[in-house]
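For this depiction, one protein chain was excluded, whereas all remaining protein chains were kept in their positions.
On to subunit A.
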Amino acid sequence: MAANGEGAEPEARPQPSHPRPLRRTGDFLGKHRLSAAISRLNQEIQYLQVELDELETMEPSSAACKEVVLSMEGKSDALLPVTPGPENPAWHRWFRPVQSSHSRKWWTHKGSDVS
């Protein structure tokens, strides 16, 4: 951007008839920042328009909802009362008796009274 702030680019509109205000450093910085902000906004506009176009051919949410339901089919999950998938033998290590110097409890199996 030209340091003198005028004449660096062709003006889209005719000069105003009133005298120009005196140029100051603050104005130059202000114009620079404004230009940068406008560039960012223009870029944002482009991206938003791309996203709008995308939505024209996008499937509705029901397609993804169906995928969510299907993704859980047959998946093992130790935290569910009944696991939809195969039991993993490694889970049992969490329910074997554990004795440490800090613990006074013996945990025998999942069904024991632990409260």
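As a convention for this text, contacts are C-beta pairs under 8 Å (C-beta built on N, C-alpha and C of every residue); 3 or more make two chains touch, one makes a residue touch a chain; residues count from 1.
As a working rule, contacts and distances are computed from a predicted model.
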Which of the following names does UniProt give to the chain that is not shown: "Proteasome subunit alpha type", "Dynactin subunit 4", "Guanine nucleotide-binding protein subunit beta" or "Coronatine-insensitive protein 1"? "Guanine nucleotide-binding protein subunit beta"
Residues of subunit A in contact with the chain that isn't shown? 9, 11-13, 16, 27, 30-31, 34-35, 37-38, 40-45, 47-49, 51-52, 55, 58-62, 64-69, 71-72, 75-81, 84-85, 93-95, 98, 100, 102-103, 107, 110-112, 114
